[in-house]
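One structure, pasted below without further comment.
Every protein chain of the complex appears in place save one, which is left out.
What follows is subunit A.
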Amino acid sequence: MSSPAVSLYLDPQIRDWVLFPITLILVGILRHYVVLLLQSPPKKLPKAAIREQRALSRSQILRATSANSPIPPSYYRSISSRLHTAFEAGTYLKDGPPQGDAPSTPANPMTDPAAMDGMMAGMKTQMVMMVPQMVIMGWINFFFQGFVLIKLPFPLTLGFKSMLQRGIETQDMDVRWVSSLSWYFLNFFGLNGLYRLILGNDNYTSQAMMSSPFAGTNQPGQPQDYVKLFKAEKDNLAFSEGLYSWLGDDVETRLLRKYSKL
């Protein structure tokens, strides 16, 4: 060991049996196909449920152009007031308008079988994400702790030491050497683009990155309380009506100016 820069010689078998498996196969592709196997087909909603879900988008579409609306005032107002009354009366609710003044509670997901199904599906995919991750992590921890996997072709500062050499307690080693555990983490977070290239755009591996178990808890299949949403949308509608102006108001001036008649 004359010079510290070329001090280590890595067994080529490490490259074949550790670097490639971690990089490609284990982290992503396997998981993609496992998820595909466990996916249940998307649940079909009855028509009334679709109507409830999409009712909000109707008012959003109306509001989107309200400041420069393509439709004349009387038409705008009739659509707007119709939506307003419908939201108020609960016409679009799946189970019809609410009876009496019973307090509107969000449906309990445990009692509604449809919501329960959605939750199960979400949990199933989450589990699938978790299990191989735990297995691979354990496997890597068990077999390859203390391994140096590759040497990066560029120098790095000492700050990267904790990132690149996890699992190796060597103070003096050059930061360019990467340990197996660190390599696994780097791939886990950084190979998104490659998976997209190999597996197509909507693969489950890259989606899992978004909602990876490290990203905190996300509630699967939380039922929406449409009664409340519709109430809020009513206010938005009133607000947009204040902003409303018709494109046609001064269109003749614009047109005459363009042909320099004015």
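Definition applied: a residue touches a chain if its C-beta (ideal position, glycine included) is under 8 Å from a C-beta of that chain, and two chains touch if they have at least 3 such contacts; residues count from 1.
The criterion applied here is as follows: contacts and distances are computed from a predicted model.
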{"item": "Absent chain [UniProt protein name; select from \"Tubulin epsilon chain\", \"ER membrane protein complex subunit 2\", \"E2 ubiquitin-conjugating enzyme\" or \"Polynucleotide 5'-hydroxyl-kinase GRC3\"]", "value": "\"ER membrane protein complex subunit 2\""}
{"item": "Full-complex contact with the absent chain, from A:8, A:45 or A:243", "value": "A:45"}
{"item": "Touch with the omitted chain, as defined above, among A:85, A:141, A:162 or A:253", "value": "A:253"}
{"item": "Interface residues of subunit A (partner: the chain not displayed)", "value": "44-47, 50-51, 54, 57-58, 61-62, 65, 69-75, 78-79, 247-248, 251-256, 258-262"}
